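Removed: one protein chain of the complex. Kept in place: all other protein chains.
By written order: A, B and C. Residues from 1 in each chain.
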Amino acid sequence: MLKQARTLLSSRSLCDQSHSLFQGKVKASTLRGFASWSDSSAPPGRGFSDDAKPSGGGRVFAPYAIFKGKAALTVAPVLPVFAKIDSGNVCIERRGTVMMTFMPAIGQRKYDWAKKQMFALSATEVGSVISMGSKDSSEFFHDPSMKSSNSGQVTKSLSIKPYEDSKSQDGKGGYYFSLSVQNKILKTNHYLVVPVTIAEFAVMKTAFSFALPYIMGWDRLIVQGENAPQSFSTHPKTDPLQLASEWDR
Amino acid sequence: MLKQARTLLSSRSLCDQSHSLFQGKVKASTLRGFASWSDSSAPPGRGFSDDAKPSGGGRVFAPYAIFKGKAALTVAPVLPVFAKIDSGNVCIERRGTVMMTFMPAIGQRKYDWAKKQMFALSATEVGSVISMGSKDSSEFFHDPSMKSSNSGQVTKSLSIKPYEDSKSQDGKGGYYFSLSVQNKILKTNHYLVVPVTIAEFAVMKTAFSFALPYIMGWDRLIVQGENAPQSFSTHPKTDPLQLASEWDR
Amino acid sequence: MLKQARTLLSSRSLCDQSHSLFQGKVKASTLRGFASWSDSSAPPGRGFSDDAKPSGGGRVFAPYAIFKGKAALTVAPVLPVFAKIDSGNVCIERRGTVMMTFMPAIGQRKYDWAKKQMFALSATEVGSVISMGSKDSSEFFHDPSMKSSNSGQVTKSLSIKPYEDSKSQDGKGGYYFSLSVQNKILKTNHYLVVPVTIAEFAVMKTAFSFALPYIMGWDRLIVQGENAPQSFSTHPKTDPLQLASEWDR
Partner (left out) sequence: MLKQARTLLSSRSLCDQSHSLFQGKVKASTLRGFASWSDSSAPPGRGFSDDAKPSGGGRVFAPYAIFKGKAALTVAPVLPVFAKIDSGNVCIERRGTVMMTFMPAIGQRKYDWAKKQMFALSATEVGSVISMGSKDSSEFFHDPSMKSSNSGQVTKSLSIKPYEDSKSQDGKGGYYFSLSVQNKILKTNHYLVVPVTIAEFAVMKTAFSFALPYIMGWDRLIVQGENAPQSFSTHPKTDPLQLASEWDR
C-alpha cells in the first residue's frame, strides 16, 4: 500500500527555489515548507538553463523536484535547437534532453546548488527510463571525449536501480538514482544518490513520455502540418502518384 | 465482462450542475437525467474554483463527475500559478493539483454541495494514482500545519482501495475512494466514500496522465520553446561547446 | 506473429468517402482502392456530423474506418458543447463522445450508408474500452427513455468480445464489435458485427486515449490556464492562504 504525507507549500518557496536554483545567487530559502538550500560558491554561478538559453528573459522555470535526506534531484526538459537552412526550411541542430540535476544535502533539508552535478538524458535514454519494468535497472555512460584521445578522462554515469525497503515511506520501495562523475585530470570523484519512490518515478515516466516528442522536435513537424498551406492538396485529381511516396526513388 | 448502462443526459443538466456546483447558490437541479442536489447552507458558498481564481470571468467548468448512492465525486485539474521574476523570466510559484471534491447524498440522487470536502492531489500523488495496479491501494495524508506546533489538529486522508464485488454493476469491482477529514479543534469528523468502477478509474488515469504535465507547468516549457526566438541557434558554427551543457560547472 | 497486407490508397477515395459518408448523397465510390458503397435511401440523408454541428462550413472529416466482409465501422470524436453562463464564464453543457458508426455490406466491399447504426461512447465508456485487457469483454446499453415510462422500447447495445481465430488475417484474433438496435415500437431489430484486429484495436485505444480529455472538455481548462492573465499570481506575498484551497469551506 502506498502511503504519502504532504504539507502545504509555503507561498513563497517555489519561486525562491527557482530563483536561487537557476540564477545561482547565494541565498537560503525554504522549500516545500521544510527544505532550504544555499550556494557555497561566492561568484554568481550558472545554472544549466543559462547554458541552454544564454540570452535573458522569457524563460520559464518549472522543474520537478525530489528532495531527500542526502541529496536532491530536479528534472526538466531542455528543448532542441533548430537552425534555418537554405530555402527557408528548418532543421533540428541540437537534440533536446531531459536534464537531471543532483545537489548534495548540506544539512537537514538544505542543499548546495553550487555542488550540483548534471546529467542530460538523450531521447534514447529517456526511452530506456520510460520502458523500465518494476524490477529493471538502467545505466548510462557519458564521455565528452569519447572516440578521441582524451577518452575516459572525464566520465559520468547514471545508474537507476530498484530497491525494496520495508522501512521506506511507501512500503514499496522505488529506485535509487545514482550519479557518478569522475575526473581523472582533477582527480575528483563525485557520487550522489537520491531514492525515488514509485509514485515519483511514475511522475517522471509520465512527464518524460509527454516531453519526449518535444525534445525530439516532432512537435514542430506537427505544428508545421497544421499551419502550412501545403498540407492542403492542390492537384488532388491530377497526381495519382502523390500517394506512392514510399515507392519513389 | 464489463457492463454499463447509461441514459441520455438532459439538455440542461450539466450546466445547471456546474452553475450550482461552482457558484454555490441554493438550487436544485437534475443531473444525468436522474440526479439532483441542493446547497444546505444559506449564504452564497464558495466552490474551490473561486479560491483558485478569485477574479470572475473567463473560467471554464468541466469536471468529471461520478455520482453514486451515498456520495458524489468530481475531479478537475487546477493549473499552477506563475510569477514574473526579475529579468522578464517566469517561475512556477504554486504547483497545480487535481482537485477531488466529495459531496454527501441527501436523498436519492441528491447531493449536498454545501457539505463538500476537498482533497488536492499533488503531482506526486497523481503519479501514485496513475501507477496503481489492479490490486494496489494508495493512501494520502494532508496536514496544513505539518511541522508546526498545530500539527495533527486538522488532517485529511484519502484512501483508494480495490474492491471486488460480484454484485457490482460491472461484475468486476473497482476502487473505493474514501475521504476522511478530522478536525480536533471543532471536534468534527467527516467521512465520504464513493465506489469508482474500473471504467471510471480508467477515465481518471487517462485524464490525470493528460493533466499531469500541465499541473507541473511543463507545458509552459514547451510553449516557451515553440514561440521563443532563442530556440533558433544564432552561432551554430562558432560555439562548439554549446552542446556540452551538462559538462559546464 | 502479426501479418498485414495493404494496398495503396487511390488518390480520390478518402474524400469521396467522406463526401458520401457525411453529406449522405447517393453515390458509389471506391475506398482504400477496393471498397465502395452507396446510399439506398432516395432523399438526402443526414450523417451524424450534421446532427452534431448543424450549421454548414468549417467542419473537418477524418474518421478512422475499418472495412470488413459483412459490415464497416468508422469512429470519430464528437466534441463537447459549451455554454456561456453568467459573469463571462463558460460551462460544458453537453459532454463529447466517440461516435461509432456501423454500416452493413451490400456486396463485396460495398456498404450501405443509409442503413448505418450509431453508438455514442461516453467518457466512461471510452474508459472501459481503453482499459480492456486482451481477454476482457465489454458491453454497453443505451436507452433514450431510461427512467421514463417508455423505458425499454428502443434500446441499443454494443458488445466488444475477444476472438481467437487461427484463420484470421493476423493469426492472433482481435475483438468482435457487435451493435444491436432493438425498436419494439417499429418491431425492428438491427444487428451489425465488425471483427477488429488487435492492430486496429490498438489504433482505437491510442486514438481514444488522445481524444478522451477533449471529449471531457479538459483541454479547455488547459487552454484557459495558458492564456488567462489570472494564471499569474498578483499578490504572491500578501495572500499566504491562497495555496490552501482544499482547506477552505
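Heads up, the rule we're going with is that a contact is a pair of C-beta atoms (placed from the backbone, for glycine too) under 8 Å apart; a residue touches a chain by one contact, two chains touch by 3 or more.
All of these numbers come straight from a predicted model, not from anything done at the bench.
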| Which residues does subunit A use to touch the chain missing from this display? | 80, 82-83, 85-95, 122-128, 130-132, 136-144, 146-147, 209, 212-213, 216-218, 220-222, 224-226, 228, 230-233, 236, 242-249
| query | Hey, which subunit C residues sit against the chain that's not shown? | reply | 1-9, 11, 14-15, 18-19, 23, 33-34, 45-46, 48, 51-53, 55-62, 64, 76-84, 93-94, 97, 99, 118-120, 142, 144, 154, 156, 197-207, 210-211, 214, 219-220, 223
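Keep in mind that, in the parts below, only the chains that are shown with their structure count from here on.
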| Chain occupying the most central position, where position means C-alpha average | B
| message | Taking only the C-alpha atoms, how many degrees of rotation bring subunit B onto subunit C, rounded to the nearest 5? | response | 90
| message | I'd like the Å distance between the centres of subunit A and subunit C, where a centre is the mean of that chain's Cα atoms. | response | 37
| field | Residues of subunit B touching at least two other chains | value | 80, 82-83, 93-94, 142, 144, 220
